[in-house]
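Here we show just some of the chains, and they stay where they sit in the whole.
Chain IDs A, B and C follow the sequence of writing; residue 1 opens each chain.
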């Protein structure tokens, strides 16, 4: 089941840069693990912003919630969730 | 070069249903042709809405504009365009 | 899997009242059938508005989309969909 998740990251001006880099490294590993499992299907950077557009493929709303709450950078994020489904015009059976 | 395009379709209550079905059929063919060419990379339906979330892969802003203006249902649509780029955490080289 | 769906109904001033009453009767039957099946879990009227707040329990985003698109009054509606899940403080196992 697919969801579009849009995440904006807001870092306070006075946040310790080294600590933030560490969190980013953990975030990257967390994200790549889920990408390799096929759960985090896509992640794109929004040009010019510290934001991403992601597509998740999960078995339930609960699973999506659990994944997002586990994001190391979640406390810095504004998150918007949109439930998606297969489009009748799509040529790809496996993209829904 | 990737763009997220979100399209909301608004059909007036008194629009001729047969004519609209004809336009939808042309729109579907137009979309599937571009999907088969790899230009319209993804199209998902937003659950519960007459809206889609699409990803286009085009060589330029001009090409994107030309494609969207050619949509048979364009006069019925609200459209939002967002420029995307490869995310540094993405595990897929070909997803940017 | 639960979703909150909020629906606002907008009837044009010059819409044929008898035809609208007929549509409302079909809508009511459609809704009550889904309520009896446990799919449309709750429906409340927003005080003072021609709007409702509903909770759906469906197996997938696709199923939710199919149900909402089948609403006889859908062409008159603005719809907002929010994915829900069980709250960790809930005392009801069957409310998630």
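One rule holds in what follows: a contact is a pair of C-beta atoms (placed from the backbone, for glycine too) under 8 Å apart; a residue touches a chain by one contact, two chains touch by 3 or more.
Everything numeric here is computed off the predicted structure, so don't read it as measured data.
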| item | value |
| --- | --- |
| Oligomeric state of the whole complex, in copies, if 3 are shown | 10 |
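Simple rule for what comes next: only the chains that are shown with their structure count from here on.
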| item | value |
| --- | --- |
| Inter-chain centre distance, chain A versus chain C - centres from mean C-alpha coordinates, in Å | 29 |
| Residues of chain C whose C-beta touches two or more other chains | 3, 61-62, 64-65, 81 |
| Of all residues in chain B, those that touch chain A in their complex | 2, 4, 27-28, 31-32, 35-36, 42-48, 52-53, 55, 82-92, 95-96 |
| In the complex with chain A, residue positions of chain C that touch it | 1-3, 60-62, 64-65, 81, 83-86, 96 |
| Complex contact set, residues of chain B against chain C | 11, 13, 45-49 |
